[in-house]
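Every protein chain but one is kept in place in this view of the complex.
Labels for the chains are A, B and C, by order of writing; each one numbers its residues from 1.
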Amino acid sequence: MTPVWTVVALPVALGVLTLLAASGNAVLGAAASGAPAPLRHWDDPLRAAARALVQQRRRTFAADRLLSRVGVVTLPVAALLAAVVLPLGTRAVADWSVGVVWFNAMEVATWAAVWLTGWGPNSAYALVGGYRYLAQGLAYELPHMFALITVALGAGSLNVTRVADAQDGLWFGVWMPVAFAVYLVSALAMAFWGPLAHPVADDVASGAAVELDGPDRLVFAVGRYALLVVAAAAAVPFFLGGGAGPWLPAPVWTLVKTLVVLGALLWAGHRLPVLRMDRFLEFAWIVLIPASLLQMLVVALVVLD
Amino acid sequence: MQVAAFWALAVTAVASGVAVFRVDSMARATFALLASFLCVGGLLLLLDLHYLGALVVLMMIMEMLVMAVFMVMYMMNPAGLMPMTMIHNGRWALGISVAVFAALAAGIVLTPWPPRRGAPPDDPTYALGEAIMGPKMLVMMGIGLAILATMIGSVVLSTDRGRYDREDPR
Amino acid sequence: MGLTAYAAGRPSALLVGVPGAAAVRLAAEAEVRRLGWASASSPASASVLVVCGDPGPSLAAAIDAAWNGVPSPRADVRLSSPGTVRAALADVPATLADLPGQRASAVTGSWRPPAAAEPEHGHGHHMTGAVHGLAMAERADDRDGLKLDVLHLPFGPVLPYWPDGLQIRMAVQGDVVQSAEAAFLDPSGPDFWDEPGARRRAAAHLDALARLLGVAGWRAQAERARLLRDAALDGTPAATLLPRATRFARRVARSRTLRWMTDGLGVHARLLARLDATTTALAHLDDPEPLPPEPDVLGVLPSLLAGRDLAAARLIVAALDPRP
Partner (left out) sequence: MTLDAFLLLAAALFSVGLYGALSQQSIVMLMMGLELMVNGIVVAGGAFWYYIAPGAADGQVLVLVAVTVMALEMAMGFAVVTALFRARDADLTDDAEDLRG
């Protein structure tokens, strides 16, 4: 059975990393836009959380509050359930034989979360934001699945811990570069972050999140950052050899690699404009899917002989 | 513990199945159906079919979201703000489905099911993979062809633009 | 209470510009940046509504509608001249933090549709099938040959990265624009950008560039454009200004993702034209030539927007950047 401490350690680690990601993003954003003294923005997320907690709730007209609530709560829950299969060092909370498929299933739950958040308040911008995430989902999901299948093919197992152990010779990120690149793009898309933040972009006044107020806004933001953290943390066992590494013990290496990938994702957020979903969909289906299929073919040939 | 989980999931599955046809809002109907599927996915996990359980959860969430697109596009009253009954010959349908259920239930309870033959393998997913790639290869190819035919058929049926005139000139 | 005071320490500001009073908006933006406040993109996420200038009647009505959407604790700041900006914004945290005052003015009840929900124009038949006082959407053919619901959506004056005081009423199917009517809400007298001088001209282009980059989702570069605009206006010498501007222009022009997102709409060409105009203006800071008058942008806008989806429509509006 899994030791009890991992069951407690996972939410705590996810919470700390989420806060770290949020305040890191605030400082990075301020620095990238040349604001005076960017470091003082480290507590922006705490201020935003305080604002959200003291905010009065409003009702939009003829809104479907149940679905909106379900959508907002699904986001952090999906992030936590997706993190359940990721090894915290050597031990995962739930060491299932189909960890990779479970991770993918939990991450698809964000489709439902963002669409419901968009549909709930009966507001035009929110609905446009919700539908943009569906287009984004249809665009990134297939290449993302092929990347995960390539990883499972290379490791010969769907169990995340075994996938991490199978990379002791050479990391998958090194000899499956296309799959790694496709995974990083879909990591951004999972958390609708940076260039793939079209569902909550400024051109529709923060799209799906336009009518969120009070605790809903806080839970939605926490869920979104948690998803980004889980997407970065999942890149470690899939492509960066899990806890393996010289000198330091496994959990420390996992943390270091997660922070590196998380930093890269946050930095990409401020370096690129937002991609419009109709153009990204075309690019994903015409370029990303053939590329990830080719990558799978190469890996299959290597694994066979 | 497993029995409690089974009954909880089973009752939720049937309750949300009934709710699909009781609620006014189409969005709520779609997500009641999704809840029913998620319960079935949980039940498959209870039966040690881990791969198929996760697969059902994965595919059903995506399908229900695509269904939500069409449901909002075509339905006159997607948010159920104007309750209207979209039922025709309700009584007759209810009678038939209750009769079907009674017949099935009688069949289930009365037939002496054979005892279990063989033990479940330690990794059912591996067994499924072996079967699909081995003796059941024909099934896999059949599914592949059916999916291809559906993709082409649905695109041809649903688009009214010809193959050549591209709508937004690049 | 600790949490309210902590939240009020750095509120989230929603700036509303008034046509003709751009100077007040620039001063307010600079002050918000100096105080490090968050910038809100919708009334729901705002705690301070900052109105820069004195709005006319119809703009005031739109601002009141937005004010209804701002949840309390909230503050409404009306700025009439750039001088009063610093003092007015300084006591906002105090108003946000005093709970009794906020409770007295808290919004009560939920938004009701305006009494005369616009009846179907043309045939004034009794609104059949009204739902909660609103007419059911009528349906029209769309570009795929289906008859889908049409929604009349005002792209109101209170919107992030949006020209001051502009309102575009769009008939939208899903997020495809069927038809659009553009108008300025009570455009007032001489415009701040019309005064002669290369600095003013460069600042006008940079302001438009900031909006375009904001709509394209590149907040970092949009903020840098605004910093450059403020530097150009408050007289920094060309020696320090020009290298910063050329670096900014080169980075924005070279971005392949931006080109990929904006080509095919004519937006990228206008972006490059504005960048060149900015750098040439900053190169000769002394020539007094004012901003060339814009051709009739409002007239051509509806034909450009018809058939586009919302993202493309916003990019086109930001690229043309109509001025009253």
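Note that contacts are C-beta pairs under 8 Å (C-beta built on N, C-alpha and C of every residue); 3 or more make two chains touch, one makes a residue touch a chain.
Being a predicted model, the structure only gives us computed values, none of them experimental.
J.: Could you tell me which of the visible chains the hidden chain touches?
T.: Per the touch rule above, the missing chain touches B, C.
J.: Even though one chain is hidden, which residues of subunit B still touch it in the full complex?
T.: 2-3, 6, 10, 13-14, 17-18, 20-21, 26, 29-30, 33, 36-37, 40, 43-44, 46-49, 52, 55-56, 59, 63, 66-67, 70-71, 74-75, 86-90, 92-94, 96-98, 100-101, 104-105, 108-109, 113-114, 116-121, 124, 127-128, 130-132, 136, 139, 143, 146-147, 150-151, 153-155, 157-158, 160
J.: Extract the touching residues of subunit C with respect to the undisplayed chain.
T.: Within subunit C, the residues touching the omitted chain are 144-147.
One rule holds in what follows: only the chains that are shown with their structure count from here on.
J.: Go ahead and note the Å separation of the Cα centroids belonging to subunit B and subunit C.
T.: 46
J.: Taking each chain's centre as its mean C-alpha position, how far apart are subunit A and subunit B in Å?
T.: 27
J.: Just the number, please: Cα centre separation of subunit A and subunit C in whole Å.
T.: 31
J.: Two-or-more-chain contact residues of subunit C, please, as numbers and ranges.
T.: Each of 131-132, 174 in subunit C touches at least two other chains.
J.: Can you tell me which residues of subunit A touch two or more of the remaining chains?
T.: Residue numbers touching two or more other chains: 62, 131.
J.: Write out the stretch or stretches of subunit A touching subunit C in their complex.
T.: My answer: residues 29-30, 32-37, 40-41, 44, 46-48, 50-51, 53-62, 124-125, 128, 131-132, 195, 197-198, 201-206, 209-214, 217, 270-279.
J.: Under the definition above, what is the set of subunit C residues touching subunit A in their complex?
T.: 1, 3-4, 6-7, 9-12, 33-34, 36, 38, 41-42, 44-45, 47, 69, 71-73, 106-107, 110-113, 131-132, 151, 153, 159-161, 172, 174-175, 213-224, 227, 255, 257-258, 260-261, 309-312, 314-315
J.: Any idea which subunit A residues touch subunit B in the complex?
T.: 62, 64, 66-67, 70, 96-98, 101-102, 104-105, 108-109, 111-112, 115-116, 119, 122, 131, 134, 137, 141, 158
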